[in-house]
Each structure stands twice: as C-alpha cells, then as structure tokens.
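In this view, the complex is presented without one of its protein chains, the others remaining in place.
Chain naming follows the written order as A, B and C, and within any one chain the residues start at number 1.
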Amino acid sequence: MGRAVAVIGIGQTKHGDRSEITYPDLVREAVKAAIDDAGLDIEDIEGVVYGSMPSMMEGVGMNHFYFAEALGAVGKEFMRTETCGTTGISLAFTGYYWVASGCADLVMVVGSEKQHEGDSQAAIVTVYDPLYQRPFASGAPGIYSWLSQDWMWRYNVPEEKARDAAARLSVDHHRDALKTPYAHIRKELSLEDVKTSPILVYPIRLYDTCPASDGACAVIFGSEDAVKRLGKKAAWIKGVGFRGDEYVFGDADRVVSECASQAAAAAYDMAGVTDPLTELDVAEPYNPFTFMEMIHYESFGFCEPGQAADEILKGTFGPGGKLHCAPSGGVLCTNAIGACALMRVAEIALQVTGKAGERQVDGAKLGFAHGLGGLNQFNGVMILGRDK
Amino acid sequence: MGKHYKTLRHDVWLPHEFAVGPVFERFYEGLKQEIIWGTKCSGCKKTLVPARTFCPECLVDMNEWVQVSQKGKLVSWTLANYQFYGAPTEPPFVGALIRLEDCDCDFLHLLGGPEFEDLSTIKSKLKKGSDVRAVWNEEKKGHMLDIKYFKLM
Amino acid sequence: MLRRNAKGNLVLETEAIIPYELAVGDTWNRFFDGMRNEKIYGTMCPKCKRVLTPARKFCPRCYVDMDEWVELGNEGEVFCWSLTNYRFFGMPTDPPFITGFIKIDKSDNLFVHLIGGFDMSDLDWIKKKMKRGTRVSAVWENVKTGCIMDIKYFKPMFAD
Partner (left out) sequence: MSGRVAIVEAAQTRGPESSENFLDQVYDVCREVLDKSGLAKGELGTVISAASDIFHSGMSCANAYYWDSGAAAVKNGSRNDGESLTAAIYGAFRILSGHFDTALVLAVCKGSENPDNDMLTHFFTDPFYQRQIGLNETFAAGLQMREYLERYGVSEEQCAKVVVKNRNNALRNPYAHLRQRVELDQVLNSERIMDPLKALECAPKSEGFAAVLLASEERAKQLTDKPVWLTGWGTSMDKFYLGDRDLLKGQLSVAAQRAFKRAGVDDPGKQIDVAEICEPYAFQELLWYEALGFCEEGEGGRFIDSGATEINGDLPVNPSGGVLSNNAYISRGLIRLVEVTLQLRGQAGERQVNRRLTRGLAHGTQGFAGQFHAVMIAEI
C-alpha cells in the first residue's frame, strides 16, 4: 500500500523551562538537529509540516508564519497539521502519507510547545463547548479521574492494587527519564513518594501526572530512494492507525475505547502483528496520566481487560520485562504537548535503529508509538521497524 | 453586540509570558541608549535590522552586531485612519517601511512630526525615497516605540 | 511588561482578551427552553436507537438526523464521579465540588454535571456512600436563565 516510508532523521531540543531563548529559536534547535542527524542540507527538504497545540495558548496565532525561517520552510511546500494532544502523531501521519503518495521524497515534520509562555489551564478550558461541558471540566485530570474510577469499578480492580500499579509506573518512568538526555523531569522517586504526593483530583496525585514543558521535535520522513541515496540506517513505518471519537463526553465509552483499540488494530493489521505482547519489542504509549496508561495497555492488547495492574506489578512492562513501555520516561516526565506524540515516534525510531544510548532496549526491532488527544477522543498509532 | 438571535458571549482570556531571549534583550537595551542594533550575516554579508539570532536567508547564526544608522529612506507607507485593536497610537497615524542606511532589509515603524498634523497635505510630501530620521521618546522602556517615529528630514 | 522570571531570564508579559459571540442555534434553544420548565430532553437516533442528552440535531455516530425528541425524567444513577479540590479557571462553583457522569433514566449516554446537596468534607464517607448506581435527582435553580446551570446539581438519595 503506497510507497515504503522511513524515518531518516530526528532532532529534539532539551525539554523543560526554556525561557532563556525565544520560541522560534527553540524550534530551530530541533530542526537543525534533525537535518544534521539525517546528514542533509535544509535545501534537500521538499515539504515542511508544522503543528502545536492551539498557538494562541502561547500568544501567537497561526505561529507557522512567525516560525517560517526557523522551520526552514521559506520557499518550500508547507502545511500545518494540528489535532490537540495527538498533534505529534498526526504530524507523523502527514509526513508518512505525503511521502507514501509519491508526491515528495523528503518531508520534515516539526512539533513544538512552549508551555511556559502561556497558561495552558486557561486555554484548555476552551476545548470544552461553552454551552454544556465547559463548567465541569476540571482540566484534564478531572476527566481522567472519572475514567480511572470507571475502569476500577468495571473490572473490580481493588483501589489499593490500582494505586500500587500506578505508583510503579511513575517510579519506572522517572528512573528511565534519568537516562534520557532530553527529558524535563529528572528525579529519582520512590513508591512512597508517589503515593504520598498531593492529591490533584482523587485518585490522581501529583506524580501521577505530567509536567508542563517547553520543547520541540523534528522528524524527517524519506522514501526508499532517499534512504538508499543517503545510505543510512532508517526506521521503517510498518503500520499506521488513527481513530477519532464522538465529541460530547459521555456519548461513547472511553474506557473500553473503540477508537483506541481500533487505532492499534489498524496499525497491527498493516504491520502483520497478531500478538503485540510477544511481537513488539518496545512501546512508547502517550502517558500523561498513570491511570490512563494502564487502561491503554488493555486497549492496545498488551494484556487482557482488567489485568493491567497485575501485569505492571509483575514487571511485564518495566525495564527488562516482556514489553518495555516508555523507556524514554514518556510524557509523564516531558510534556511539550505539540511535540509529545512525535517524540514517541522519534524514540521508537531510535530504539529500532539501536541509537537509543543508555536507554536502549536490547535488540529492539519492532516498536509501537502512540498519540493521545482530546481526553481519549483521539488515538493514533504508528509501528516502526528495523526491517522494511 | 445586539444580535437578533440568541448568542452566548464567550471571552477568551490569555495571559502570556514570552521569553525575550538574548538577541532582543540586547536590541531593547540598545533602544534604551538610542542605539539601533542590527546583525550582519557571515554568509551573505547582509545587515539586517532588528538584530537576529540567525540569517533568514542563509539560516546561519548571526553573531556580528552592527550599530545601524538612524537615517534612512522611505520605501512604502500607509495612513491608518480607523480604530483597530493593537494600534500603536491613536489613529490617524502613518506606518512605514524604511530602508535604514547600510541595511539590507526594510524596517517597519511609524512616521511622525509637525508635518503630520495636517494629514490632508501629507501625501504630497511623502515620496518613495524621502529621507527620514529616528526621533526618540524621552522615556524609554525597552520597546519598539522607544523610537517615537521617523521624521522627514 | 518586561521583567525577569524566576530563572533570571527576561520575559515580556502581556494579556489578551479576545471576545467571541456564539450562535446557540435551534436545537440548543429548544433544549434550554425545556430546562426553563424543569424538563430534560434527549433525542433518539432512528438508526442506532440511542437516546442522547442533551438533545442533538444528528447522531454523531450514524450521521443521520435525530428528529424524535424524548422527555427524560429528572432522575438517574451515578456512573462515576470525582471530587475537585483545587481552583481552576472557569470552574462552576467554589471547591470542593463533585462532578460526575450521570445516567439519566431513559437515556443511553452519560450526562455530565455537578453532584451535590451534602457535606463534602469527608472523602471516605462519600466513597462509602456514592457507588455506581446510586440514585440521584436534579435540583433546579429557582430563577432560570436557559442554560446548563439551571440545574443546580444532582442530589443523591442518601443526602435526603
């Protein structure tokens, strides 16, 4: 289906509080790194795709105009793709379909966020429709609190067990982030630290949630010809799947989410994966909230419904487990929203090409990258592999 | 706004805190001292104003700082004669692109001065290539309008 | 305007308020008119037969018109809930408050609103009392303005 497409260059900024430089300079840092990584000149890039969260959050509407030079987009084909939290994976999809269509050989996609320049809480409230759900939306944590409660009640998962498993995820991810040079939160935590951190919205505690980060990520997609020409190791796109759900919260089931499971199933189908737990070597779920991460493991078929907490406590998804999830430390430790899901793709591309440094999962050949947006309204999955 | 059908007023409030970065910080410091800073590209040798982190043409870092002239020539201008959000001063006013001496790009700013009190005659006085010069505000804040406007010489 | 932040970096502070004015439209107007009369309406999809509330013009899944209006009761069941104990921009009332999913009788989706009418200081007590299936009923504001907050909150039976 379409032409073969591969990731051939990756650039990331250091993430965190980047108030020492302007937003365009932050974007340029990622773009330069990706171009250097691919061994290209900016002139080689035929098309540029950019995206972030709604950019007025950070004070400049349609900020792709402002970033034209920083993106290296002047004189080039350009489009902006943006789908809330899934922006990063949607960017990867635009790059993928563009190259797969045969309309370009080299497309660079760039996602970014500079959360310290705005008040994301104030902006996120405007995601909800003002006639009905806006007053009740206590930001993202409130909604994820309902979903986690729904999940525990539905499968009779004891609260204690869910709490322990969530804490385990947080501890593992924070430890992994210490090995990730770009990560924002770099802090060793104990189970006790997580379980006694302040409650935001019951049962979600501070260390169950992600920070607000500044950062950018650029990924270059290339055709088979481009890969041959460059003679470099590439991560091939093996499968893609994306689903968006009904808008009004309460219409569709977002715990046993048809959209999350179908997005994964579509990607598995294309990649020829039938048993994800054994066939995948590494996964990067989009995990801003520990409780939601557990639910996603079930949606993606990493374990049976209602079993995520047990499997986490057995170490199935931790370092050295059957399927190491979030070796980068994940969104839980770095949350530059518009770049976040693209960083998942970048991390998997690094893992399957053996370039993930200290956090390399041994022998990883096939990996799973995920993007999540709109309070589990949107799920996108991209599977990348070492072999075409 | 008084519409004939039912509407919901919805004000979006957005506080921002833009990182200024070292380049604009130095540029604003310059304005406070009545200096206009540009930067020169090591690649194309062009001098651009305001100062930049990198050359928009060559995309290389711009490290050479240049104090540019406060005089220049008028490239284009427009007379704003209605109220709009974000107007830098009470309309009517004249916005302009000015080519400062020795610069390789145009500088966006305002025109002003005694001739601008009677706007009906101003059109005959403004020509492409007219010589203009920066006039500074007494009080400076590190803001583009520390330059009050450019006046005809 | 210009100031140093905690890291010592120079930042430019600004604030913008952008005014928008949204058309409510026929479907919402009719739904809110119902609220003024203390009635909650849903609409039924001719294809999937789901009754969705608030009322819709079309079924979001089947993508067909939803012409059949159904008057729902004022009662329902708790599906799940959360207690908010911090302040956020645009919140409906002072914290602590409880928001939840309520399955209103005769509807097939979950309605989002406040759950209240009782003391919220003891979380453990609330957790014991408020389960999936706990019956609730709408408590209405005396003066109605034709908006979602015409329902003050849903009050659980245990609070009576």
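Operating definition for what follows: a contact is a pair of C-beta atoms (placed from the backbone, for glycine too) under 8 Å apart; a residue touches a chain by one contact, two chains touch by 3 or more.
All figures in this text were calculated on a predicted structure; none of them were measured in a lab.
The shown chains contacted by the absent chain are A, B, C, with contact judged over the whole complex.
Checked against the full complex, the one of B:Q33, B:N63 or B:T78 touching the unshown chain is B:T78.
Considering the whole complex, the residue from A:E20, A:D164 or A:E258 that touches the absent chain is A:E258.
Residue C:P60 is the one among C:P60, C:G117 or C:G146 that touches the chain missing from this view.
Contact residues of chain A toward the unshown chain are 1-3, 22, 48, 51, 53-57, 59-69, 73-84, 90, 93-94, 96-98, 100-103, 123-124, 126-127, 129-130, 240-247, 258-259, 262-263, 266, 373-374, 377-378. Residues 12, 14, 16, 18-28, 57-58, 60-63 are the ones on chain C that touch the missing chain.
Taking the whole complex into account, chain B touches the unshown chain at residues 3-6, 10-12, 16, 18, 20, 24, 48-50, 56, 75-82, 84-89, 95-97, 105-110, 123, 128, 143-145.
FYI, only the chains that are shown with their structure count from here on.
Under the touch definition stated at the top, chain B and chain C share these contacting partners: A.
Chain geometry summary: the mean Cα position of chain B and that of chain C are 48 Å apart. Per-chain Cα centroids separate chain A from chain B by 40 Å.
A separation of 30 Å divides the Cα centre of chain A from that of chain C.
Multi-chain contact residues of chain B, defined as those touching 2 or more other chains: 8, 10, 12-21. Shared interface positions of chain C, defined as residues touching 2 or more other chains, are 5, 9, 11, 14, 16, 18, 22, 24, 89. Of all residues in chain B, only 1, 3, 5-21, 25, 28, 141-143 touch chain C in the complex they form. Listing the residues of chain B that touch chain A in their complex gives 8, 10, 12-24, 53-54, 56, 59. Of all the residues in chain A, the ones that touch chain B in their complex are 18-25, 28, 42, 56-59, 69-70, 72, 74, 114, 116-119, 122-123, 126, 130-131.
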